[in-house]
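Encoded as structure tokens, the structure appears first; notes follow it.
The complex appears here minus one protein chain, its other protein chains still in place.
A, B and C label the chains in the order they appear, each numbered from 1.
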Amino acid sequence: MESLVIAGRSFSSRLIVGTGKYKDGPETKAAVEASGAEMVTVAVRRVNLDRTKESLLDYLDPAKMFLLPNTAGCYSAEEAIRAARLGREVGLSDWVKIEVIGDMATLFPDIAATVEATKVLVKEGFTVLPYTSNDIVFAKRLIDVGAAAVMPLGAPIGTGLGLTDTYGLRMLRELVTEVPLIVDAGLGTASDAALAMEMGFDGVLLNTAIAGANDPVLMAEAMRDAVLAGYKAKVAGRMPRKLYATASSPLDGISR
Amino acid sequence: MESLVIAGRSFSSRLIVGTGKYKDGPETKAAVEASGAEMVTVAVRRVNLDRTKESLLDYLDPAKMFLLPNTAGCYSAEEAIRAARLGREVGLSDWVKIEVIGDMATLFPDIAATVEATKVLVKEGFTVLPYTSNDIVFAKRLIDVGAAAVMPLGAPIGTGLGLTDTYGLRMLRELVTEVPLIVDAGLGTASDAALAMEMGFDGVLLNTAIAGANDPVLMAEAMRDAVLAGYKAKVAGRMPRKLYATASSPLDGISR
Amino acid sequence: MESLVIAGRSFSSRLIVGTGKYKDGPETKAAVEASGAEMVTVAVRRVNLDRTKESLLDYLDPAKMFLLPNTAGCYSAEEAIRAARLGREVGLSDWVKIEVIGDMATLFPDIAATVEATKVLVKEGFTVLPYTSNDIVFAKRLIDVGAAAVMPLGAPIGTGLGLTDTYGLRMLRELVTEVPLIVDAGLGTASDAALAMEMGFDGVLLNTAIAGANDPVLMAEAMRDAVLAGYKAKVAGRMPRKLYATASSPLDGISR
Partner (left out) sequence: MESLVIAGRSFSSRLIVGTGKYKDGPETKAAVEASGAEMVTVAVRRVNLDRTKESLLDYLDPAKMFLLPNTAGCYSAEEAIRAARLGREVGLSDWVKIEVIGDMATLFPDIAATVEATKVLVKEGFTVLPYTSNDIVFAKRLIDVGAAAVMPLGAPIGTGLGLTDTYGLRMLRELVTEVPLIVDAGLGTASDAALAMEMGFDGVLLNTAIAGANDPVLMAEAMRDAVLAGYKAKVAGRMPRKLYATASSPLDGISR
């Protein structure tokens, strides 16, 4: 299997996981390890950066995992930029996942502020992975200002609805090929992750789907398997679809 | 993970695979092994039962795999019954997957003939796994006449469309609990298999989705992973769905 | 607009409506009239055939409407046959909509008993319109035994889910062309009816979608308009679908 390469760095797993919403540190650690993820994202604003006290970071081994600070909880480009800088200053990373929320009710991203923050941070030497919608115009702007990947939502954060707009995501996948395209947010279960990989996305980032399951560690394993399954299926080249065994008619408008 | 138990026999894998449409014996063997399936189905009518000549059976190790004869290519209860008896006579098995095709264009099953054949064969001591549609009335009749499992189609044979009628399958899953319920036919890719398991089906049977892929062995691995992923996700208990992060409205009518 | 022709008789409207579940006779009358339906179906078992007392029939003007007796509430071919004969004896009609329920929980039809009842009644001179599933094998059997139309369910009776299996219905529509094909049961709202007509069905039969609306008379109008809209759209020939304005890629797997 080919590695996922972002900004010249290779990752053996195409699954990226978050660290929010777990019961405690040990559960976080167990789930993250079960997921097989090599890249793990942590909210700069939520992690205890004072390392003299207990911190989420105690449970994540930087020797095995690549920590990706994120700007969860930021509502403007300025806040996100500050969070990114803080993450770098305390030695977390010069990579950052930019997340700028534009609507409190839905946690939908503010894609214009996301472009703005990405632009500033790229100039400051950051490797920026922005969380965005499936808006093709802003996806291209993110690439223009130097984003190392584009991370459209499958569904809004915390909904667990999977890929609500497979059409929009498919269009995005056809038209964005310059950088890795990673589905971020909204997934709810294993088949969602498999489907994202089959559609040709380069990776999947999720958090609540694991942390919010009844058994987070088992769900983490399920997600690990699902990402592999979907990726292998994509590489293996699926059988053609037919309306029925002997059909010659085209499939326009057929649901799956 | 709990084993799949059919008629008192345990199977470690919930994936059952067919052996049709492969290029040759070695490819069949490699794909079947990669799938991790413990139960493998072979068409009585297509296997060379004369063991002095090369046969598909040379490539399947009965020590490692449980062979399930099937009646593919039969168009009436009588033909299916004869094929089942032949399979037993030549020592293949007293288990049989009953498949009676009712329509040549679509390969849709004749569910009434399937009940008839099941009834006769159960009386003769066979363990019968019938391939059927998602018709709840006939699913119950199959159980009444002694079927050891019920195997509704995801989509007609060879279409690769996945689960075309998730509604009907969900209804069936809610109402049929006496015997294992296994999705048989129509799957096209890994996420289809994961979804079937997440919906609570006890197993998945597929053939063309693997044999018809560009790389059958890799697709077999993908299917193995996908069945595991879907099963674990089901057992792990997925997060609840929400319309949006702070939504309290119900989700009736939302697509996924 | 072309008329709907069944067994040589022309109907100006392609909407057929039921008469169950209304509050009272006047509401039934108002809704039926608002629907513009020319054919109205009444349950032989539920109508008061003693014309000295108040009856549903007092509210339906046989000069304007064609009454189609149905066998709702029958659970076997025999019961359905008896109900059909009774309907003819009391002078209702020698047409009958055959409905044989096979499962009490879901009201799913017993399609084998439906074929049996249709066969017997056609021999007795009835014009038979059977309610069935989207099973292609039994649809063809219904035609073979002389059904004047085939009426597959959109979804089980009373669910209001619309066309739950658009794939199966599309396959049926491609393969059944000998007699009119009418979607019967399961529709919930106007767009369901429009979609059925756009898919090429010859008509739509519904009851609860109107009777169960908050305002049945207004919903009857909506259904009238929707059937016309869908039929005209079908005849008008819709624009081709594209993935995006300048796309040349095929649309396999796209949702609508």
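Note that in this section a residue touches a chain if its C-beta (ideal position, glycine included) is under 8 Å from a C-beta of that chain, and two chains touch if they have at least 3 such contacts.
Only a predicted model underlies this, so the values are computations on that prediction, with no experimental measurement involved.
Asker: Identify the residue among C:Ala30, C:Leu86, C:Leu161 or C:Leu175 that touches the chain left out of the display.
Answerer: C:Leu161
Asker: With the full complex in mind, choose from C:Pro69, C:Pro130 or C:Gly230 the residue touching the hidden chain.
Answerer: C:Gly230
Asker: Which parts of chain C face the unshown chain closely enough to count as touching?
Answerer: So the residues of chain C touching the missing chain come out as 104-107, 156-164, 188-195, 198, 208-209, 212-216, 218-219, 221-226, 228-233, 235-247, 254-256.
Asker: For chain A, which residues lie in contact with the unshown chain of the complex?
Answerer: Interface with the chain not displayed, on the chain A side: 102-103, 105-106, 108-112, 133, 135-138, 140, 155-156, 161, 164-165, 167-168, 171, 175, 255.
Asker: Given the full complex, what residues of chain B touch the hidden partner chain?
Answerer: 166-167, 170-171, 174, 241, 243-244, 247, 249-256
Methods note: only the chains that are shown with their structure count from here on.
Asker: Same or different for chain B and chain C, where same means more than half of the interface numbers show up on both copies?
Answerer: Both copies touch with mostly the same residues.
Asker: Distance between chain A and chain B based on Cα centroids, please, to the nearest Å.
Answerer: 34
Asker: Taking the mean of the CA coordinates per chain, how far is chain A from chain C in Å?
Answerer: Their C-alpha centroids are separated by 48 Å.
Asker: Once you find the CA centre of chain B and the CA centre of chain C, what distance in Å lies between them?
Answerer: Chain centres of chain B and chain C, defined by C-alpha means, are spaced 34 Å apart.
Asker: Residues touching two or more other chains, restricted to chain C: which are they?
Answerer: Counting only residues that touch two or more other chains, chain C contributes 167, 171.
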